[in-house]
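Removed: one protein chain of the complex. Kept in place: all other protein chains.
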Amino acid sequence: MTSPAGTSRRDMLTGAASLGLAAFGLTAFGLTAALPGTVRAAPYDGNAWRRYAERFLLPEGRIVDTGNKGISHSEGQGYGMLLAVAGGDRAAFDRLWGWTQRVLMVRGDGLVAWRWTPDGGVADRNNASDGDMLIAWALLRAAETWQAEAYRTAAIAIVKALASGLLVEQGGLTVVLPGRDGFRKGDTLVLNPSYWIFPAIRAFAALPGGERWGKLSDSGLVLLSKARFGGFQLPPDWMTLDASGTVGIAEGFKKQYGYDAVRVPLYLALDGYRDPYYFRPFSTLAAKYGGKAVPATVSLPGGTTTQVAASVGMLAVYRLACQLAGAGGEAVTVPPLAPDEDYYSTTLAHLSALAAQSLGIAP
Amino acid sequence: MTRPVLLPALLLAGIAVAGGGAGVWSSAWAQSNGGARALAPGVKVEVAPAPGSGSAPAAGKVDETALRYYARIGDGERLEAEIARLRALDPSWEPPKDLFAPQPTTAGVDESPFWTLLSAGKVAEARAAIAEQRRKSPSWQPSDKLLQELDLAESAGRIRSASDTKRWQEVVDAAAAQPEAVACNRLDNAWRLAEAYAELKQADRAFDTYKTIVTTCPKAKERRDTIFKASRYLKPEQLRELSALGATSNPATGEDYSSVRTAEAELETGRLLERLGNAKPGALSAADLSRVQGIVRDKQDADGAIALGWYFQKQKNYAEAQSWFSQANGWAPSDKAAEGLVLAYNGLGEKAQARAAAEPWKGKSSRIDQVLKAVDPPRGPSTPGGGRSAPQGPSELDRALARHDFAGCIAIIRSSIERSGPTAALLQQRGWCLLELKRPSEAEAAFVEAQALAAREPAPKPAKGGASATGKGSDRNPAASGPPQTPTREQENVYGQAIARLTTGDVTGLTRDLPRANLTPTQKAEIRASLMATEAGRALEDKRYHDVLRLLDARREIEPEPRNLGILRGWALYNLMRYDEAYAQFKSIDDRLSTEDSREGVSTAWKTIYHDW
Partner (left out) sequence: MPETARRAALWAVLAAATLLTSGCAGWVRDNLTQSPTPWRRIQPAALPVTLGESRDFPIVAARMRDTGAVYKTYNVALGNPTTLPGENRLTIDVQTLPDSLFGALVQPPRVFPVPLYTMETLTVTTRREFPDMKVKVADAARRNRYGDYDYATAQDEQNTCVLAWQLINDHKRMLPERIEAVRVEYRVCGVGSNIRALLAPFDGMTLTLPETILEAQDLGGL
């Protein structure tokens, strides 16, 4: 299944990882550029970035969530910055980072306020850990790509703030709280499996003093093995972890697998994981629906599905999962992005393409 | 990787259709689970613990990883089974002598860390480590055996959690996805599967699953436990069939199946005894009744005898009742047995006998003091004749009390009060009857009223004036030293109020008032014991297990521990991870009279100790 070219790319990736460098950087962003000949087609490239920027990047430097009343948030800024680095557009990157610093980094603790609305400005000062992680990771990527130490310094500041305020030990595991405030109910934590952005965590672990991030990564895999519910054995969008290390589906949130947790296989793939065990729940779900009208959410543990179908970007994630689970990528039909495809779907589609490239299974 | 089609899968497909297939199915099941009988005789393993003392012969040909895993976790049965399996694959193969030494396996990756995690029950951690390894070495693949064991462990976990959360269809689905997870050496999973079928109203499949277990799993204890498990779902005749099958099918040498044969009868007895308490007269068939009697006699089960006594007492068959209460008192003397005995004699009109039966407990047990009132009723103005213990038959009220007819008690007292006004004695008796009817608030009020009235009544005589007829009336003065002290009427009223408050859950208030309450030392001790029992129950709910033991220990100084508190003690020990003690505790209760509660304790503790979930 793996082409010879793919194999060699994997080997180089492994080598890079063992040197303690950010694996994702060298492959998806670095290698693609360095070894254009080995890539048959580049589904995500400078052109893709320009189209993305035209649709979602406003002149002042914010990514607009078109599916959500034109608001902006730290997650969007992070995704935008990552895609800008991968698209080689430093000017756009600077605009994004500038707006993020200026408008969202108003908490005073180095973390990013998560939500901004056109009417009210910063609407919620709490942070969202995945947004912080994406931004810091994009900064590290930028520092490497453009050899700019300032980005790296800024990234380290965010990583340190995250480590001191959001990393927590519980039940023998190191976990990341979804936000600085809230998420503790008694001695039980509320966690979000899709906040384990494995390639970002690996990049943070490679920084001086980054050992706890290494543990976070290990714990993430353990949690993803434990947090399997319902007939498809899917992770919930929101889960609990009690002091004894037992996981559950969080109360007070929608008890479902859905828009959040769909990113779990994406982030695993982006970090070079390829153990079919971790991708099988998603491929099983996709296969059940013939790889087409996959439901956007599945209630857990009951298994009730919505009428709403998965977006193009989500289908792209499912194709990736099927390939890694050994079910074959052809099991899922991914239509082209629509002209009015929304921000989240488009972002997932591009990141899936990057992951497939980095694993050598693209297109 | 293809797996052999395992016959357990048939179970899920509904083997009920294929009546004749059961034999084949059974033997294959036992075999696939490493049942000892499936092994070739004379298989022996030599184990040299020192690592590196020899190299594995035929390395590379035979996959020994699972073998080493079983050796490491000390699972002798599966170790032998695996040896037999490998021998069958390659007759020239010999088991390695260095089973405990870590071995590098395929492609330069040492699988032993994963096996170690797995054997420590850290399945998720093993999965994580494997994924990490595969990320680092994309060309490496874990061995099929390792993946299979992981799948098995996970399926077992899935079956467990689905059944814990009553998602029965998922239990069936998970078992279907991994039929090997349902087997004799994973008996708990098999039980859960059967339970799931039963809950899904697929009675035939539930029965077939239980039947498969009792006919294939070799251990007598497991077969017996299975019958107890099945009792929740199966009809008596099905249980009888299970018992018979379990006692005879596929016997393993060295196992004694007699306990399997009796399981159904014991179960029936336990159930009948539990029902006896509220049974209407004649509710039990003669056959049922004689079976219960037989077993109670065989086991010299005092609690069972008391239950039988009450059964007959309610039918006004006082002679039969008397004989069972006597029997119970002979096997294990208790105030409960004496209470019944007193009332049975009273029903027979043998008052002297009744008093004699009460004698050992008089003044020590409120239960007995209370019941003595039926023998020698406290007299007030309302008592017909009014005079001093004129010889007479038991009054209407006495008879109601002797029948445990508390509604009758209330009605009689009410009409008596309507006729000739209240007396302290009547109100007090009303309090006791209300308590029996689980109306403690009104009971408390009745005792308060009785107390107020008693204060106005002229010269309250000692509460049990009539009791002097029992002879030995040397000292009736409550103020005199030396136990036991007979409570005054006021003390009786205060005591009644305390019991009522206890029943309504007014623990805090009662604890506060107890030291100042006018009670005899015996009464006070009894209330204290009850308060401690209530506190212990609360402590268990709050997960303060040390407190539970502390309270129960203190309580046990005052009076013997009843069954339900014994069970409570068992769970406290269990939750403190003192599993051996918990098991012993549950077992000793279960051995006396097996009920659902005691069985659950025994089986849970047993499974925890022996990792047999």
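Letters A and B mark the chains as written, and numbering starts fresh at 1 in each.
What we mean here is this: a contact is a pair of C-beta atoms (placed from the backbone, for glycine too) under 8 Å apart; a residue touches a chain by one contact, two chains touch by 3 or more.
What you are looking at is a predicted structure, and each value in this text was computed from that prediction instead of being measured.
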Per the touch definition above, residue among B:D298, B:D542 or B:D580 touching the missing chain: B:D542
Of B:P236, B:G421 or B:G505, the residue in touch with the unshown chain: B:G505
Option touching the unshown chain, where B:S139, B:S258, B:S441 or B:N564 are the choices: B:S441
For chain B, residues in touch with the removed chain: 406-408, 410-411, 437-442, 444-445, 504-509, 538, 541-543
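We adopt the following convention: only the chains that are shown with their structure count from here on.
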Chain A-chain B separation of Cα centroids, rounded to whole Å: 51
Touching residues on chain A, where the partner in the complex is chain B: 7, 10-11, 14, 17-18, 218, 221-226, 228, 230-231, 233, 271-275, 277-278, 301
Complex contact set, residues of chain B against chain A: 123-125, 127-128, 130-132, 134-138, 158, 162, 165, 167, 170, 173
